[in-house]
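Structure first, then comments.
Every protein chain but one is kept in place in this view of the complex.
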Amino acid sequence: MAFIFTEDQEQFRDSVSRFLKDKSSTVDVRRLMATAQGFDSMVWQQLSQQLGMTGVHMPEELGGAGFGPVEMAIVCEEMGKSLYCGPYFASAVCAANALRIAGDELQQETLLPEIISGEKIACLAVTEDRGIWTDEVFSTAATFSSTATRTDNGHLLNGRKRFVVDACNADTLIVVANDDQDFGFFVVDAAAQGVSITALDSMDPTRKLADVEFTDSPAQRLNNSKPEQLRLLVDIASTALANEMVGGAQTLLDSALSYTQLRFQFGRSIASFQAIKHRLADLLLELELAKSAAYQAAQTLADNALWSTNDQTADIDKVTEHASLAKAAASEVYLHAALECIQMHGGIGFTWENDTHLWFKRAKSSEVFLGSPAEHRERMLTALCAQSTDLRNSA
Amino acid sequence: MAFIFTEDQEQFRDSVSRFLKDKSSTVDVRRLMATAQGFDSMVWQQLSQQLGMTGVHMPEELGGAGFGPVEMAIVCEEMGKSLYCGPYFASAVCAANALRIAGDELQQETLLPEIISGEKIACLAVTEDRGIWTDEVFSTAATFSSTATRTDNGHLLNGRKRFVVDACNADTLIVVANDDQDFGFFVVDAAAQGVSITALDSMDPTRKLADVEFTDSPAQRLNNSKPEQLRLLVDIASTALANEMVGGAQTLLDSALSYTQLRFQFGRSIASFQAIKHRLADLLLELELAKSAAYQAAQTLADNALWSTNDQTADIDKVTEHASLAKAAASEVYLHAALECIQMHGGIGFTWENDTHLWFKRAKSSEVFLGSPAEHRERMLTALCAQSTDLRNSA
Amino acid sequence: MQSQQPQSTQEITQHVHQWLSENWDAEADLVQWRTLLAESGWGAAHWPEDYFGRGLSVEVSAAIEDVFADFGAVGTAQTGVRMLAAATLLEHGNHEQKRQYLRRILTGEDHWCQLFSEPGSGSDLAGATTRADLDGDEYIINGQKVWNTSAHHAHYGLLIARTDWDEAKHKGLSYFILDMHQPGVEVRQLSQMNGHASFNEVFFTDARIPRENLISTAGNGWQVAMTTLAHERRSFDRSRENKRVKQKGRIFVELKKELDISNEPYTWYPQRAGRVDLVMQRAEETGAINDPVQRQEIARLHILSESAKWTAQRAKAAQKAGKPQGPEGSLGKLAASEIARLAARVHTNISANDALLTGPTSVHDGVVAEILVSVPAVSIAGGTDEIQRNIVAERVLGLPKEPRFDEGPFRNVQRNSAAKDTSK
Partner (left out) sequence: MQSQQPQSTQEITQHVHQWLSENWDAEADLVQWRTLLAESGWGAAHWPEDYFGRGLSVEVSAAIEDVFADFGAVGTAQTGVRMLAAATLLEHGNHEQKRQYLRRILTGEDHWCQLFSEPGSGSDLAGATTRADLDGDEYIINGQKVWNTSAHHAHYGLLIARTDWDEAKHKGLSYFILDMHQPGVEVRQLSQMNGHASFNEVFFTDARIPRENLISTAGNGWQVAMTTLAHERRSFDRSRENKRVKQKGRIFVELKKELDISNEPYTWYPQRAGRVDLVMQRAEETGAINDPVQRQEIARLHILSESAKWTAQRAKAAQKAGKPQGPEGSLGKLAASEIARLAARVHTNISANDALLTGPTSVHDGVVAEILVSVPAVSIAGGTDEIQRNIVAERVLGLPKEPRFDEGPFRNVQRNSAAKDTSK
């Protein structure tokens, strides 16, 4: 975006926004979050096929629109604003990018078109145990207890993945597992033998989580798999999530602004109390800073030929620095906005009937998803230090 | 204090407070901080001999008043309020307690009476290099580059100590140094051979710092020296400093309260603006919490027979927990109060003429002195975990 | 009740002990036993002799309660809003009102609820717009109340409603006893974001109150409400009663039912406070205790909660010593908010993804998730942090009051559009 979105991007945002305003009202969100599936297949089909959101960042030859991370981030921001319920993040952001990065040409041609068109839903399974996105998962030295054993007919997968977003809705799972080399990405059909998917009850019912167990499940290795691709995927996912989060925070700020101006106590609107005014000003500042970071992270992804980790000119440390910077900043403002929005609504903000808690819960689940703000700050600083070392070495 | 000061303690506080109001006005502080000595010998003599402040916590048989850490903390709090300039902290708090803890009976009888009476001034030299009060210094496993070599005529001291408070005014230095055992406390005459004291220019001219170098300086080992005594001394000093700091923060809060009520802008006192009101309420909360912690730390010292590290009933982990808890809390509120006080004074608060910066600078020097809030939080938690381990072991 | 009053506290407590030995029966009917208590005057000894008490001091009455506790005997009903109703009636009710309601308050036969807050008047309680219009010998009630704990169990409600729209805000209110069991009163449970439903909404559509149920005089409702609110702040210690129900006997079975109803809204309150007690255990279970960054946050929480505890103890000790209350006494609620918020953050970081889970496979039965979705209530319920800061700033620090925008006839005061309709 180079600090400003183009006219085309603004128009694209408007069309996404209008669509979601229509199809993802809080009535829709409340209806869908109470279901096990958690999304509306018809809306999914429309956004994938009519608006091309699922493929906006994918190559035209595979059925995408040929744009990049900035446009993907625009979709995520708007979905964050309306709390869209559906597997966009799991399928279009995480799984599609994993296939794009780690799949060879044939695998991309075979697997991606149906995901881009939304006909199939995929998801990405990474974390194990407590679902922690620790330094090890972030680094290329990660080890996983899930294993892929080579057989004559491809691989057999064994292990357990936790907190997998939208696994219940997935046709295809992209799974990170150890193999005879290091670790790699494996494609597993959700309906395949030995795949057991258990939905988790989460405080945030708008983002569906599941545990997935594999017992000798047939799996196809993505042929260009390399361990360092996991880091890039975390960067992409973090950037997308950061944009989703600033979208959500914007809705919360808007809600607080509108409610405090309507709400009268002691003969005046509560927005006229300086304590409220100043906190809203501070929240605006924090949000605009986090937005800038989220936009910049998307731009840095776009600038650094992210689709190939072989690109020597790509500044992967800058990509990681900005992705984690954005994730840390967005996590904090999202939760802050949610808490302020509840507080400024007073008692009514704590009720089920009021919509604020829907965003509050998404803010909470986004805070821990992909790693905590503290973990991302550490990750960012490591990437930053790597750059300054590079600079010193090259100087 | 068991959560409330006794009538005697309140009376003692009143007399200390009246004395300091009279003898340590900001005019006095400004006059003294501009001098190299930094204190008024006459006032020192009065507070030591007439009011017995220097010995309030020392045994009667050595010329003290026979009270304990709570009364010492009362003096420190009042001194913090008036920003008293003088070697009370160095001599009465740090050095006298070091002698009391590590000296044998004869050494105490020889050295302490003159310090208690204020005729001699002593100071404690611990940190080296960057003056860091790191985990190592806090622990019993510390090593020092300063060494004390045993000779036929006692020890010879070599090394360099940094950031020694009131070294320039000291007749006697108590120095922590390695000896043939582990490390111990050594008494050095400031006028002895090979002692070189260099005053440091500090941003806080109300607390005089110096570097001290020893070259084959004759030194007397305190005969009951044990490494674990350093930890107790840090506890005592931290507790005293915490009380000094909450005193200083109280003055800053009082100043902000009084100025914001007098100051009119836009036809109303600025204290009537909710932004100011609410921040003052928050500051009061933070200060009262920190005060409770500072008082509790003093009481815990008093409750745990601190003068003897041999006492089996003493809960040294509780002492450390509360001392570091109080230091961390007081450091943060002191700086917070100073920043708020400047901010609420507006431009005038940034001028030399206004007194706020005197306390601001003391807040800053207190923040780093004896270790940062983060270091004390870590130290506190370590002591807390040690207790729960004990509890589990004894259960 | 007509018996000669012994002189010293010791004599009284001995007398009560003797009386209990003669009368206590763990197999008695709960209401029958409490009826006996009410008639004997030992169940509320600090109440006046004319109204089921013995006119003794509050201190002696407390000593008598200790005798009951030591003896293992059940006392009068004290849960919920009923004691607020009693205190208000004792101070402002007339003779007929006291005779009519006080006995059944003590026996626990009647449940009560408070009908003060409204959707349009939360922090600003005196801005109530529920209207009470005199029509012959009855007041006709229209409007809505909210945050009414246990209203769905209540026989009677303590209601403030506006009887005069041309008076100033605080002067147009009146205080009533409302019969909850009538067609014009509809009670709806209000679900919270944490899935619990501790409160109700109450809707009035031409509900009726006989004129004799007006407490004090018309227009004096705010003064009467102040009495209720003052007693609300002296919160009831449920732990003693809750312990008692573990004893054996028919009467305790009945008591347990009563307590279950009154405890029900509060089951999530420990989570609302942030469960500081769970932090170290969780940090050890997950290994967060070994992470230097997490240790800092855990330490901050420990510092905050210990300091707040000591501050409360300072306030208590000063009060006990008869000293004027220092600032430390007014800060507990703000400190509790801070503790809860920080605790939620620490629990999130310690538990990471596990913090989200609520189902049967979750950590400690989903308690961490319940903490996270409950904590936001602390800084709102019982007076928002913003109101608390105003109180601390104005009453403790003596700073200027907020400028007023709600003087003059209430009819002309700006208020929430939803609430405006009722003033026509």
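Order of writing sets the labels: A, B and C. Residues in every chain begin at 1.
FYI, a residue touches a chain if its C-beta (ideal position, glycine included) is under 8 Å from a C-beta of that chain, and two chains touch if they have at least 3 such contacts.
Quick caveat, the model's predicted, so the values are computed rather than measured.
Visitor: Out of A:S15, A:Q49, A:T149 or A:S292, which touches the unshown chain?
Guide: A:S292
Visitor: Given that one chain is not shown, which residue among A:A148, A:A271, A:L339 or A:A363 touches it?
Guide: A:A271
Visitor: Take the complete complex as the reference. Which residues in chain A touch the chain that isn't displayed?
Guide: Interface with the chain not displayed, on the chain A side: 2-4, 257, 260-261, 268-269, 271-272, 274, 276-278, 280-282, 284-285, 288-293, 295-296, 325, 328-329, 374, 377-378, 380-381, 384-385, 388.
Visitor: Could you list which residues of chain B touch the chain missing from the display?
Guide: Residues of chain B in contact with the hidden chain: 127, 130-132, 162-163, 200-204, 209, 262-269, 273, 275-276, 339, 342-343, 346-354, 356-357, 360-361, 364-365, 367-369, 372, 374, 378.
Visitor: When the complex is taken as a whole, what residues of chain C touch the one chain not shown?
Guide: Here the touching residues of chain C are 291-293, 296, 403, 405.
In this text, only the chains that are shown with their structure count from here on.
Visitor: Based on CA centres, what chain would you say lies at the far end from chain A?
Guide: That would be chain B.
Visitor: If you average the CA atoms of chain B and of chain C, how many Å lie between those two points?
Guide: Computed from C-alpha means, the inter-chain centre distance equals 46 Å.
Visitor: Going by the contact rule already set, what residues in chain C reach two or more other chains?
Guide: Where chain C meets two or more other chains at a single residue, that happens at 386, 389, 402.
Visitor: Quick check: what residues of chain A touch more than one other chain, meaning two or more?
Guide: Counting only residues that touch two or more other chains, chain A contributes 273, 275.
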